[in-house]
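This structure is in structure tokens; I'll ask about it shortly.
Only one protein chain is missing; all other protein chains are in place.
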Amino acid sequence: MKYTYYPGCSVKATANLYQESIDAISPILGLELEELEDWNCCGATAYMSVKELMSFAISARNLALAEPFHRDVVTPCSACYLVLNKTNQYFTEYPDLRKKLGQALEAGGLSYSGNIRVRHILDVLFNDVGPEKISSLVKKRLDGLRVAPYYGCQIVRPEMGFDDPDDPQSMDRLIESLGATSVEYPLKTKCCGASLMGTEEDLALRLCCELLTGAESAGAHCIVTLCPLCQMNLDVYQSKVNRLCRMKHNIPVLYITQLIGIALGLPSKDLGLDKLAVKLTKPVKEILQGA
Amino acid sequence: MPERVGVYICHCGSNIAGKIDIEKLAGFAEKLDNVALVRDYKFMCSDPGQNLIQSDLEAGLIDRVVVASCSPLMHENTFRKVCERSGVNPYLFTMTNIREQCSWVHIDEASSTEKAMDLLAASVRRAVYLEPLEKREVAINPRTLVIGGGIAGIQAALDLAEAGKEVVLVEREPSIGGHMAKFDKTFPTLDCAACILTPRMVQIGQHANIHLMSYAEVEEINGYVGNFNIKVRQKARYVDADLCNGCGMCWEKCPGTRVPRKGNVHEKLSLGPTSSIYMPFMQAIPAIPVIDRESCLYFQKGKCRICEQVCERNAINYDMEDSFEEFEVGNIIIATGFQPFDPSVIKRYGYGTLPNVLTSVEFEIMNCASGSTGGKILKADGTEPKSIGIVHCVGSRDKHYHEYCSRVCCMYALKFAHLIKEKTDAEVYNFYIDLRCFGKGYEEFYDRLLGEDVRFIRGKVGEISRWVAEEDEKDQLIVRVEDTLVGAVRRIPLDMVVLCTALEKQDGLDRVAKMCSVSVGKDGFIIEKHPKLGPVSTATDGVFIVGVAQSPKDIPDTVAQASAASSAVLSMITREKIEIEAATAEIIEEKCSGCRICNNLCPYLAINFDEEKKVSIINEALCKGCGTCVAACPSNAITAKHFNDKQIFAEIEGLLSAR
Partner (left out) sequence: MEFEPKLVGFLCNWCSYTGADLAGTARISYAPNLRAIRVMCSGRIDPTFIIKALYEGADGVLIAGCHPGDCHYQEGNYKALRRYKLLKRILPEYGVEPERVHLEWVAASEGEKFAKVVNEFTDKIKKLGPLNMKQSIFDSMKEDIVVHESAGEEKGGEADEA
């Protein structure tokens, strides 16, 4: 299974642990991710609300670059996934915008006809690889590990079609395929505060606190997510959350690809586990070592 | 002498005159060929308006009539009758629609007037080519078919039967009674549903004029007003209705389980016996059980036959097959009721995944004294809830599901609140958008509930989840709602939540509608003839609608509508004869080449081939005048009366004749 890989900026910088785990598990799962040459910013959700047309144009350049390969574009970042899909949809639905974007691309010697499908890596892991295959490749079953599946907002809303916007299930099934238990986590699509962390920090920290409390009271040993921004807010800011809300949260926040990597028996240094801000706790380590 | 057309322009108060320059239109009409006179009047449909036409016709000033006013669907018949009264063939009249399709839909007066001129010119041109047609009359069969045996069908059937007319009542379920039979109390009077419904059900079962076919479905409807041919499928009960005396031995001994006997209180909710051979509830009419094939051990595994052994009357018959009955009726009443909206599609509310989230119908069953909980309000684990939330407008007043208001939920939610307060010590929360307590005694009931310590929170519930934060919330449901009166998002832990689900069109209503040639609206309910003036009639003569088949309504309104429909049917029956469409198709034998192309086109099998003359002939009694054969005839041998080629060509010419 060969795809055009669009990494986005996060996984190349703050979230490079995500990238490392993707690089580690892809060959084992039979995923060939060929990075798009000369890719640029996805258009970014924040920029989209300031200069919409410009943002669409930047975004469309990536799609135009990808089109000649006639392969699905896969991205690990929920924001990139949302923006690229939005560009694609608007490009098809609004002739006026299509015309303008066409002109912008032409100025750069490019063209786009709207025939690229943009997918999230979770979609690929769940629908193309599938829980059965992953389960068959597991070397260390994660029996006893209780995981809170946290999807965040951008992957399921607005309805992108591959999972339910209110109660997504794909990551739950993947977690179960590794032998772990996916706990009942009603907050799985609630807001993590997103980029408010930069502008309204207290508010964002309180939102994170609700998510962390929810996971802990559901008896989860760790949270698993698939979005670089969600992961950073919950992981890196956990100590700040504790200070503001006077809590003692201590719950590791992993990427789903890291969890899969552990179950596939890969060494933790290949999966970027050492780069987590909240280190793996004792019970998690015990289960992982026992596994 | 050339045709003399009288043109009558209606102002319709300001409805037409406000947007169309009547003087200009009249001046234009006067110059048209064949127009003998032009008059305009405030309301042409009023008595003085009609008299204008009548006196002109009687004085012999004109011989054709054009009325430019509203839609022909509204008043064509009114003016046809004026012609008839004046001794002129009603088919020498035509109507110009300058209201619905002109003054009401165009903003600009100049273009409205221009369009009205074109439409009027077309009608005048058409009027010249109109031909007198002979009235056709058919006898009306005095028997009536009522589809659906809920409170709507029961009321309509009893009204007709009491008036001495025969009724065939067809009910899909094993018993009549419908949803009302599942209720414990009815709002706002809190009288016992069974006490008012059961006597009527018994009356239906015993009435000499009512032929009750339960566990049966209408398969085919053919024919037309006064003479419908009906085919009904009697589904196999596997119990001989003539032999069975309803003793109940069979369901007491039956080892099969239609409703699970294990499981929690909510999974076991049921009104009647839970066995495979069962009655839907104990007061069922007819009081004859049915075998549920899906759970019957004999049908599934080939072994058991216990019911056969214990039946002293030998009424069990496993070899029974569906049978068909055909009969004729003169009129049809559709009273198919509703089905509740399935809230599991709203994932945020957790119905089907979270325990203790119930639908209103399930809650009704739980409250019913003869149900599996004996009328007790219980959580899934069998304990009494300490707090219950009632969520209004689930699936209704919601653009994602149904835009309409279901009209009954506010009131039954109040009834629920009262019952909970009466039976338990639980706190009750009503989550509402608006409280619509519009009927007789409804507002007073709401006022009473305010004094019963029921909490009302104005806001649409965002989600129901298990987002537990405290230890004592462990087994509770967390409702998150924006309290719009306080202006804050609230988080309310509750033991149980009842979802007031929308009333939806009954499953299969579209099939019934199609068989009866009536249309359904975008909400799936049948469209009435006129929203104000014809609420029980439909576009098809002889087909009437009652209850939720038309739109959501409560029991008082349904019963009123049922009596209205039965009186409309009685009025038809008493007439004995009815005029039917005279505008049929006709084959001109001399032109027919005998190619038979038309023979297979007719959906009513009205066209046959005369082997002797080698031409096709149309049976006018069967023809409904659609004109499909006319357009298909390669020799132009078929004419559609009142819509013939000449008339339509003339209309086209009129429309486009440059002013």
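Observations
All chains are identified by letter, namely A and B, in their written order; residue positions are counted from 1 within each chain.
Following the convention adopted for this analysis, a contact is a pair of C-beta atoms (placed from the backbone, for glycine too) under 8 Å apart; a residue touches a chain by one contact, two chains touch by 3 or more.
Treat the numbers as computed from the prediction; the structure is a model and nothing was measured.
Contacts of the undrawn chain with the visible chains, over the full complex, involve B. Set against the missing chain, the residues B:310, B:539, B:564 or B:595 yield one that touches it, B:539.
Shown as candidates are B:13, B:48, B:164 or B:521; the residue that touches the absent chain is B:521. Residue in contact with the omitted chain (choice from B:64, B:80, B:115 or B:237): B:115. Among B:6, B:289, B:371 or B:627, only B:627 touches the chain left out of the display. By the touch rule set out above, chain B reaches the unshown chain at residues 1-3, 71-73, 97, 99-102, 104-108, 111-112, 114-115, 118-119, 122, 125, 128-129, 514, 517, 519-522, 527, 539-540, 583, 601, 603-604, 624-628, 630-632, 640, 643, 645-646, 648-653, 655-658.
Here is the rule we go by: only the chains that are shown with their structure count from here on.
Chain A and chain B have centres, each the mean of its CA atoms, that are 50 Å apart. For chain A in complex with chain B, the touching residues are 164, 166-167, 184, 186-187, 213-214, 217-218.
On chain B, the positions that touch chain A within their shared complex are 346-348, 353, 463, 465-469, 478.
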